[in-house]
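Accompanying notes for the structure given below.
One chain of protein is taken out of this complex; the other chains stay put.
Entry: chain A
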């Protein structure tokens, strides 16, 4: 029996971008307010999971050819690198520095190296969560 789920597929095409926007907002909000790399990674993973639920594994792999194990490895390497680099300058491990930069249109904003560490955490969370869920769902249904 053919199942018609054109409503779900049309809605998801828009909702995925809303979820990705929320993930980016959470990532940059995580300095003084709730949010941060971990939560942003989880929300990114939920967007990917929504795609995997709506379509199937093969279609998403064609449109999004990412090996999530590699993503997790890149994230851990980035986080460790941002931790080790300060030791080369005689600072303690994971020492973070920040500077104030003037952006056009936005104004004075603070840029910190914590952002790179958070990016590593987010990539690690996306990679690990997606690897676990795709491994669980891999069994063929026959």
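By our rule, a residue touches a chain if its C-beta (ideal position, glycine included) is under 8 Å from a C-beta of that chain, and two chains touch if they have at least 3 such contacts; residues count from 1.
Assume contacts and distances are computed from a predicted model.
Per the UniProt record, the chain missing from the shown structure is "Na(+)/H(+) antiporter subunit F1", taken from the list "Glutamine transport ATP-binding protein GlnQ", "ATP synthase epsilon chain", "Na(+)/H(+) antiporter subunit F1" or "phosphoenolpyruvate--glycerone phosphotransferase".
Considering the full assembly, A:53 is the residue among A:24, A:53, A:84 or A:132 that touches the omitted chain. The chain not displayed touches chain A at residues 2-3, 8, 15, 19, 22, 26, 29, 33-35, 39, 43, 46, 49-50, 52-59, 133-134, 137-138, 140-141.
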